[in-house]
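These notes are about the structure you will find just below.
Below, a portion of the complex is reproduced, with chain positions unchanged.
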Amino acid sequence: MMKTFILIFQCKDQKGIVAKVSELIFKCNGNIVALDQYSTHLKAGRLFMRIEFMAEEKDLIKDKLDRQIKSIARYFKAGFKLYDKGRMLRMGVLVSKPDHCLADILYLQKRGELPVEIPFVISNFLGHREMVEQYKIPFYFIPAAKKNRKEDEILRHALQSTDFLVLARYMLVLSPKFIKTYGKDIINIHHGLLPSFKGANPYQQALDAGVKEIGATAHFVTAKLDVGPIIAQAVEQVSHKDDLKSLLLKGMSLEKRALNDALHAYIEHRVIRFKDKTVIF
Amino acid sequence: MMKTFILIFQCKDQKGIVAKVSELIFKCNGNIVALDQYSTHLKAGRLFMRIEFMAEEKDLIKDKLDRQIKSIARYFKAGFKLYDKGRMLRMGVLVSKPDHCLADILYLQKRGELPVEIPFVISNFLGHREMVEQYKIPFYFIPAAKKNRKEDEILRHALQSTDFLVLARYMLVLSPKFIKTYGKDIINIHHGLLPSFKGANPYQQALDAGVKEIGATAHFVTAKLDVGPIIAQAVEQVSHKDDLKSLLLKGMSLEKRALNDALHAYIEHRVIRFKDKTVIF
């Protein structure tokens, strides 16, 4: 039985990193399937590396491997993560009324085209219950009053059972406290081409600006609204003939594309965050 | 001998406009080659129309036609312009040091792919003289001190001899007084996807924002910096691998595309300005 692991590694650029890590993999009888290494050209260069490698199950004890990599990482003062490719990530979904991204995610997940587990869908819109439960996924209706976002309730569901959250058109702003307590990645789809058109009604903003290209942006959520590291963007031409209705329709397609690109990159561990940017291998 | 005219017409949306205008053209023995009419869906709808029609030269006396259309326009409280398609527009070019758009314009114009007359190229960079004069186009070097932009000198060249100006990467901001005195259209190419990244160094701004799509925008110049009506935009995907140098290179291609699209639309009289937007037929 073969197993495949993915190692993500980042640190200050230094000599010998690839040699050390690839030697370790070789000693485990591992075969490198794909390796991407990229260093920024900045003065204090930073190295990003993703290695996908496979080996006989008996040669790859995850705990042992983890310890060995930790010792390399310590030497280079690096951060790293080691993923078992066979273990699906658990993705919690938060969604408000617009449900095109939700419908797309549920469809793709069921067909095996989006290999994640979905422990729940949480919405402040009750109407999604039927669709979600048709896919046999737990649905929680958590209404949100202006004063009381009931974030604790969301956290109670999310903390243990998810590896990351996706806001598939979730219109409520998560508090910095929530983001900090959750502590894992949260991916949002914004229906505008960031950094343009932050905040509410980006398609109306685009219409008012008279742009000839509109877009959507999938990005990590940070404490600041609509400014987290961008993972994927999609764009499409528009013209004077487009009104708000047709922008919304084109936007639905763009949002699905950008979010899908981002989710696929994320669950294949091809996304590395660094400060306010991403490296996408 | 056949002649072709292009009529641009805009006013508050009303009944009977197409009937009246097309009847006039029919009476001139004219044949409509292309007609685009579009009305905004807003409450106080606005009608935009472009008609391209041809007729025997003897049947189309421009002055007479002009008077007849004026009388229709008065009835509908409309603005209109009538262009003889056979008469080339005269395009004055202003350019600073980056010369990729200039080189492209000169090349295309010489090959007949950009059917305009170019009465002059004005630059605050002396080094372009050789290239411009190889194309047998007058070149004026007008250096610009911070305090003294010598706009009067530019106006002296432009006022009489041009139908419109293009800023083909002209890095100096034209004063509201210049724009008002010149009184005709001025088209600028901005090396960012407006409304993102206004002002200086848009590629550096894009890099700092970590975007995955960059773009360029051709727009009309107004008194406000980088916010005039957008005519054309071009976009291209970028990745973490792109540094400032590669963004500049991709940008050169994007700027040429957006500017060319805009210039072709403009000289074919397919661009109609209305407030802070454009209709591009």
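The chains carry the letters A and B, assigned in the order they are written, with residues numbered from 1 in each.
Note that a residue touches a chain if its C-beta (ideal position, glycine included) is under 8 Å from a C-beta of that chain, and two chains touch if they have at least 3 such contacts.
If you're wondering where the values come from, they're calculated on a predicted model, not measured in any experiment.
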Complete complex - number of sequence copies, 2 represented | 4
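Keep in mind that, in the parts below, only the chains that are shown with their structure count from here on.
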Chain A and chain B, separation of their C-alpha mean positions in angstrom | 42
Chain A-touching residues of chain B, taken from the complex the two chains share | 38, 41, 48, 193-197, 209-213, 215, 229-233, 235, 239-241, 243, 276-280
